[in-house]
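A single protein chain has been omitted from the complex, and every remaining protein chain is retained in its original position.
We call the chains A and B, going by the order they appear; numbering starts again at 1 in every chain.
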Amino acid sequence: MRKYWVIYKANLMSNLQYITNIVANSIGYFMHVFIFIQVWNYVYNDTSNLIHGYNKSQMIWYVIITEIICCCVAGRSLVREICNEVRSGNVAYNINKPYSYIGYLLFNNLGKSTIRVVVLAFIGFSLGLLYLQTIPEITIIKGLIVLLACILAITINLLFLIFIGLLAFIMEDSNPLYWLYSKMILILGTLLPIEFFPEFLQPIITFSPIYAISYGPAKLFIEFDYNMAIITILSQIAYVLISLGLCKLVYMKGVKKLNVNGG
Amino acid sequence: MLTEVKNQLKITSLSIKYAIMREMLNKGTFIMKVIFMLLNDASFIVQWIILYSIKSDIGGYTFEQILLLWGFAAGTFGITRFLFKNAFSLSDHITNGKLDCYLVQPKNVLLSIITGESDTEALGDIIYAYILLFISGVTLGKLLLFTVLLIAGSIITINFAIILGSLSFWFGRSDYIADTGNGLITNFATYPDGIFSGIPKALMYSLVPIGFIIYIPVKLISEFNLLYTIVILTVTIITTILAFIIFYKGLKKYSSSNLMMSKI
Partner (left out) sequence: MEKQNVIEVNNLKKNFRVKEKESGLKGSIKSIFKTKYQNIRAVNNISFNVKEGEMLAFIGPNGAGKSTTIKMLTGILYPDSGSIRVLNIDPTKQRKKLAYEIGTVFGQKEQLWMHLTPLDNFKFFGAIYDLSKEETDKRIKELKTLFDLDKFINTPVRNLSLGQRILCEISASLIHNPKILFLDEPTIGLDPVVKQSIRKLIRNMNKKFNTTVFLTSHDIADIEKLCKRVIIVNHGKIVVDDSMSNLKKEEGTLEEIISRIYKGEEKHHEKVLGNIQS
């Protein structure tokens, strides 16, 4: 496990040098949150209004949190890089390294995301506080549980992205799958909470990764509940295992194919 | 003069054709990409159906107008990425000395660069734009006007990208400025301008010309107005001239691949 910690730390540090990347990423996040503040501001006539059980301040804090989870991962380039590695055959060089390729990718990217999360959270909370002047009440213990849920959410998101990238073993170009996956997370999880969707869709979304990746952690932040915390964390653990299993499965299949073709 | 223009157009269209050919070497992948892009765009409809089920007007737009808004957003995005993809990586071309091979050719440098690559999946965006136009209700007149405004909007978008990219002639590595500016257009293009006010709204009709690319065109399709149409065409011409002037001014400062950081 120690080597993965080293991989994580190395990427955390090296990422600090690409300040311009972090700035660009932050501006993108800022724009998204800014637009949503305007949208909800228009839709809610006054602050005491409730829509599907949410008031205006809760809606905006919901987006601030889900957008952090969504924006802190450079999904497009991650999938593209894995895709290219697989297609060019360079992935073969990772087979004889003393670590798991999937583990390497995961901790490498967790390292990259850490600094972004810190910056985005700073921007998000500043915007929220400036504009709404309220913040959901939360204790330190509850805050730590939300943080844990967020970390697990980012991990699951990364693992699914790695899975999509590795699918290049099977199909020629898995980038289009990324568009659909990212849109699904964005529309069904990031912009609107589950309660906003038609009733027949709600159970589907609840059991999909969307609950674990965005709805769970954000909902806990705006309205903490111990029962829900337990359900969220459990579903997240389940999805870590599922996504990890999917990655391993494709990778193993792919490596076999590599051996047959001789790289 | 006339033959020169003719030869230039020939090269530009050949360049676009070859760039598209390169991406379409595998037909199966190409078709899949286009279909996925269509689905990708269409998925946003869900968000708007839900928002309109809460409130019947958002930012002063009817649901049909939201469809048109998306039509212009997807259409201009599609056309610009399909035909002139490199306009969005101009900054990278400048800082990494990739202009050299175009500069030794007796043709227009700027046109050669921006037509050098194509995002073929952007064809899905263009198709989606017209699907939305048909859903929102179409007449022959609207179809024509939509197409003209789409082309004008695409040209303004490209000009904006060229101007931002050209900043790299003066400031070196500034691709993040261009990326942010171009991202601004894409992000704001899919939300009605009525939800914005104050400085952001003023910017949309000046520094970030999204008002002329998206918002005014949407209104023109709902209710035609000759004056606004002339305004859009004027903005198209002015930004084109501006883009060329700024690019060629910058070109004198071009330093090929010699622009590097020296580490101490």
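Points worth noting:
What we mean here is this: a contact is a pair of C-beta atoms (placed from the backbone, for glycine too) under 8 Å apart; a residue touches a chain by one contact, two chains touch by 3 or more.
Worth saying up front: this structure is predicted, and the values here are computed from it rather than measured.
Among A:19, A:50 or A:170, the one in contact with the hidden chain is A:19. Interface note: of B:54, B:103, B:135 or B:241, the residue touching the hidden chain in the full complex is B:103.
Residues of chain B that touch the chain left out of the display are 3, 7, 10-11, 14, 18, 21-22, 25, 99-101, 103-107, 172, 252-264.
Everything below uses one rule, namely that only the chains that are shown with their structure count from here on.
With centres set at the average Cα position, the gap from chain A to chain B is 29 Å. For chain A in complex with chain B, the touching residues are 20-21, 23-24, 27-28, 31-32, 34-35, 38-39, 41-43, 51, 172-173, 175-177, 179-180, 183-184, 187-188, 191-192, 196-197. Interface residues of chain B, counted against chain A in their complex, comprise 26, 28-29, 32-33, 36-37, 39-40, 43-44, 46-47, 50-51, 54-55, 58-59, 121, 173, 176, 179-180, 183-184, 187-188, 191, 194-196, 200.
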